[in-house]
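With one protein chain held back, the other chains of the complex are shown just where they sit.
We just call them A, B and C in the order they show up, numbering each chain from 1.
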Amino acid sequence: MSKKIGVAIVGSTGYGGVELIRLLASHPLAEVTSVISSSSAGTPITEGYPHLTGIHEELLDDVDAATIKSKAEVVFLATPPAVASKLAPELLEAGLKVIDLSGDFRLKDPALYEAWYKKPAADEQYLKQAVFGLAEIYGDNVKGASFISNPGCYPTATLLGLIPAVKEGFIDPSTIIIDAKSGVSGAGRGASLGTHYSELNENFKAYKVNQHQHIPEIEMVLSDAAGAPVVTTFTTHLVPMTRGIMSTMYASVKGERSQSDFIELYKSFYAGRPFVRIRPEGQWPATKEVWGSNYCDIGFALDKRTNRITIVSVIDNLVKGAAGQAIQNLNLMMGWEETLGLQFVPVYP
Amino acid sequence: MSKKIGVAIVGSTGYGGVELIRLLASHPLAEVTSVISSSSAGTPITEGYPHLTGIHEELLDDVDAATIKSKAEVVFLATPPAVASKLAPELLEAGLKVIDLSGDFRLKDPALYEAWYKKPAADEQYLKQAVFGLAEIYGDNVKGASFISNPGCYPTATLLGLIPAVKEGFIDPSTIIIDAKSGVSGAGRGASLGTHYSELNENFKAYKVNQHQHIPEIEMVLSDAAGAPVVTTFTTHLVPMTRGIMSTMYASVKGERSQSDFIELYKSFYAGRPFVRIRPEGQWPATKEVWGSNYCDIGFALDKRTNRITIVSVIDNLVKGAAGQAIQNLNLMMGWEETLGLQFVPVYP
Amino acid sequence: MSKKIGVAIVGSTGYGGVELIRLLASHPLAEVTSVISSSSAGTPITEGYPHLTGIHEELLDDVDAATIKSKAEVVFLATPPAVASKLAPELLEAGLKVIDLSGDFRLKDPALYEAWYKKPAADEQYLKQAVFGLAEIYGDNVKGASFISNPGCYPTATLLGLIPAVKEGFIDPSTIIIDAKSGVSGAGRGASLGTHYSELNENFKAYKVNQHQHIPEIEMVLSDAAGAPVVTTFTTHLVPMTRGIMSTMYASVKGERSQSDFIELYKSFYAGRPFVRIRPEGQWPATKEVWGSNYCDIGFALDKRTNRITIVSVIDNLVKGAAGQAIQNLNLMMGWEETLGLQFVPVYP
Partner (left out) sequence: MSKKIGVAIVGSTGYGGVELIRLLASHPLAEVTSVISSSSAGTPITEGYPHLTGIHEELLDDVDAATIKSKAEVVFLATPPAVASKLAPELLEAGLKVIDLSGDFRLKDPALYEAWYKKPAADEQYLKQAVFGLAEIYGDNVKGASFISNPGCYPTATLLGLIPAVKEGFIDPSTIIIDAKSGVSGAGRGASLGTHYSELNENFKAYKVNQHQHIPEIEMVLSDAAGAPVVTTFTTHLVPMTRGIMSTMYASVKGERSQSDFIELYKSFYAGRPFVRIRPEGQWPATKEVWGSNYCDIGFALDKRTNRITIVSVIDNLVKGAAGQAIQNLNLMMGWEETLGLQFVPVYP
C-alpha cells in the first residue's frame, strides 16, 4: 500500500471540517491523522456527528502546533473569522503546510478586511505569502506553495462564471450585477434564529444586501482579471435547502457576440480543467446537478433585445465552495493529479 | 343575514381555483355557488381535495353559460392558456361579470400574445374591453367594470416594486434587471418532471431565462408608467418551496437619491393601499412574511458605490399573485371595501 | 359594531403566542388588547415578527396582573414550562379568566408532573381547579369555567383518535401503540442544534422514545375513558416540515368489528362537533389537509389478518394542537358558538 501523508483538520466540528473528513476518507495519498477542536477536545467526534460511527472514532485533539507537527504534514483550517489569522503563522513556523478555509487571508489589503469583516486583519507578511487558491485561475501559483488561502463559496461560483468574459473583454465590467443564492449550510452549524428550521423552511429571503464580506474578494479578483478596478452589485439570498449555491450574473455585452461565442470561449478557457462543465445552448445548470461533488457548472443566455448576457453558475458550497476545492489545492500543492479523491459523481436525486 | 352575491369558479380543480374557494369562504358579501371543472364534472371536489371535506361538498358542475347565469353574478376563470379567450366572450354575452386569472386578456397586442404564448390570441374587441386589474395601479378603472384581466404572479410582485420609481423618474428604465424566484405552486397541479418532488427538493434552478411569457406583460405596464417603451432583462428561478415569489430588481438611480427618498416615495405612492407594506431601512422582506396573505412587501438597498438601487418585492403567488388579487378586483368592481374577505394575517411560521 | 372583549397574551414572542394573534385577528367577539413578553417588553412585536407589520404595531407589555386586568378579561398563557404554574394563580386572583397553553396544569397528580417535566409542580388547589380543555371530550366542563388547561399537541391528535374506540370497548387498551410524528414548530422558536435547518432538512428522526412528557397526559385521559388504568407505548419523531402532527395508532380489536363499524362509531361520537372530520373507507388523512386550520381528521384501516386496527389522526400542531383549541375553549367558556373565529379553510397546497 502506498504511504499516505498525514493531514490535520482544525475546526473539525463545523460543516467545513466534517466535509473534509468525508472527502478525505477516499483520498488515495492523504489521510486524516488528527481532527482538532479547541472547544470539544477530548470527546469523540461521533458525539456530535453520529454519522461518523465506525468511520472516525478518534477523540478530538486540542490545538497544539508541536503535536500537529508530530502527526501531520498539512493542516486545514476550518475556523471562524479571526482565528486562522493567529493560528496560521504559528503552524507555518512549525514547518507545516497550511490550507486556510476561512476568510482571514483572502484580502491582500488589511484595511479592506477590517472594513468588511469588522475584525483585526492578519499580519501583512502572511497576507502576502498566502496564495489565493481559486484553483482553475491561480492553480499555477498553488503548485509548490506551502500556504493557501481557499476562496469563499460565493466568490468561487461567481468568479468562475465571470472571469473568462471579463478577461477576454466580452462584457463591460462596470455593468456586472450578481444575484447569488445559497443553501443554509453556508451559515455554519451555529444555532440562531437565522438558521432555525421553522424560520427558513418554506421561505426565501434576501440578506446582507450590498454588505456581504465576499464582495471585496470578488472585486479583488475581477479587478485582477480586468486589469482595472471593478465594482459590482452583489445580493445574497437564502434558499430553503441545505447545500448549493447559484450565482445568476448579468452584464452588458461588448461588441457583437452570440451565445455560442460565450460557450466556445468558456470551453476553451476551461479546457483541461475537469471540474468546470460548460452547458450547451438553452441549458442552465441546477444546484442539484453538482450536489455533493466538486463541479462548477456554467450556462448562458444572451438577450438580443438588451444585448445583456445572463450567466448561471452553480456549485455545492461545501465541496467546490469549501472542502473540495481545499483538497483540490492540496493536490496541486503536492504536485499530485488535481482530481485525486474528488471524483464523486453528484448525488442525484 | 346579509344577501351575498353568487360567484362561480371555472377551473376549480387547479390551485388558483381551490385558493379562490379558501379565500371566498370568509367573504362577507360573496359566496361560491358553483364550482366548475369540465374535466371532472359530476364528481365531488373533495375527491381531489379532501381538505375541503365538510366545507365544500357540492359536485363539480360542467361549463355552461346559462346554468352559470342561473347561479351566479360573477365568474372567475382559473383556466389554462387559450381557454378563457373562448369562454369569456360567451359569459360576458350572457350578462355575467368576468374576472379572468389566466394570461389570455393581459396583453393588448394579439401579436405579442401569440409570440410569447404560442397560442391563438383572444378577439381584439374583448382584449380592449378587459381592464388590467393590477389593483393598486389601475384600481380606478376596475371600479364598475364588468371584465377584469387579473395580472400574472411575477408581474404583480415586479410591477408593484418598480412602478413608483419608474413613474417618478427615480431610476433609469433602460437599466432594469429583474431576478425573480418562485415557489413550485406557480407551475400548477399538472404532474411532470418539472413538478416532481425528488427533482425539485434540495434544488434551485433557473428556467425560461429571457423567455418567460410574463416579460411582455411587465414591459407593457412599465412602458405605460415610463411613458416610453421599456425593455427589461428578466430571469425566473424555481425555489424548493410551495408558495411565494420574490423579485429582486436592479436599476441605476437617476440623480442624487438616498435610500430614504425611495422609502418615502413608495410610502406616499401606496398611501391608503392596505396591501402594500413598505419596509424600513435595512429590512428586506422574506416570502414567508406574506405567506397565505394578500400583502406585497417591498424593501430597498441603495449602493452608493455603484449608484444602483436594489428593490426586493415579495408576494404569495397564489394570493396577491392570483386568487387574492382577483377578489380584491371583485371588491373594487362591486364598489365594496377593497379588503373584504382578504384580511388574513400571514401564516407564520 | 358589537363590543368585543379584551384578550391578553403572555408569551407573545413564541409560536403559540403569535398564532393566537393571527387567529384572533378575525374573531368577531374578542380582540387582542395586550401582547406581553417579559423578555422583550417595550419593543414592538414587529421587530421579531415583521409579518405583523401594519397589523399589530403595539409595543410589547411587561407581565403585570393589575395592568392586564385594566386591559383584558381573559389571558392566554403561552409560556415555557414552570412559568404558568406561578403566574396563573396571581391572574386568577386578580379576577381574570385564564387559558393556559403550557403543560403546567394538565396533570392532576403533582408527582407525575415532577417526574416527567423535571420541574416543581403547580399548587394542587389550582391543579384541581384547572379544567382540561380537550374541547370535544370535556367541552361541557369548559362552559362557564374560568381556568382552562389547554391540552398538548400530541395528546390532542392521539386522544381524539383513540377515545371513542376505548370508551366503547372496540379496542383492548392494553395493546395501544402510538407512533407520533411532528413538524418542527412544535419545538418552539428557541435556537438549538435540535431546531437547526441543516440538521433537520432532508432528515427524519426519532426522539424522546418512551420519554416524552405528553405520555402521562395521554394515559391520564385514556384511563378516564377506559375506566381503568391505561399504559401505552408512545414514540415521537421529527418530520422535516414546519407544521402538522400525525398520530398513527395501533390496537387489537375486541370482538368482531368491521372497518365501517369504526367509521360509524366515530361519526356518531363526534356528531355535531364541527372540527373532527371522519374519513371514508380507504382514505387516510394527510397533515397538509388540515394545515392552518382547527380540524382533526381521522381515518381507519382494519387488518383482518391480525385483527388490529390502525387509526390515523392529524392536526395542525399550532392550531388544533395549541392556539386554535385555546380559542375554541375561549368560545365554550364564554358561552359562544364553538367555531367563532376558527372557520379557516385549510391552506392547500
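Keep in mind that, in the parts below, contacts are C-beta pairs under 8 Å (C-beta built on N, C-alpha and C of every residue); 3 or more make two chains touch, one makes a residue touch a chain.
Please read these numbers as outputs of a predicted model, since none were measured by experiment.
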Which candidate, C:237, C:254 or C:267, sits in contact with the chain we can't see? C:237
Using the touch definition from the top, which of B:200, B:296, B:314 or B:332 touches the missing chain? B:200
Return the single residue from A:102, A:201, A:306 or A:325 that touches the missing chain. A:201
Tell me which of C:41, C:115, C:206 or C:228 is the one touching the absent chain. C:206
Even though one chain is hidden, which residues of chain C still touch it in the full complex? 177, 179, 181, 183, 198-199, 201-207, 209-210, 231-233, 235, 237, 239-244, 246, 248, 250, 284-288, 291, 299, 301, 303, 305-306, 308, 310, 312, 314, 349
Residues on chain A that touch the omitted chain in the whole complex? 15, 18, 21-22, 25-26, 49-55, 185, 189, 201-202, 242-243, 274, 277, 279, 283, 285-286, 288-292, 297, 343-349
For chain B, enumerate the residues touching the unshown chain of the complex. 15, 183-185, 187, 189, 191-193, 195-202, 240-242
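Methods note: only the chains that are shown with their structure count from here on.
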Taking the mean of the CA coordinates per chain, how far is chain A from chain C in Å? 46
Could you work out how far the Cα centre of chain A sits from that of chain B, in whole Å? 39
Among the residues of chain A, which are close enough to touch at least two other chains? 183, 198-199, 201-202, 240-242
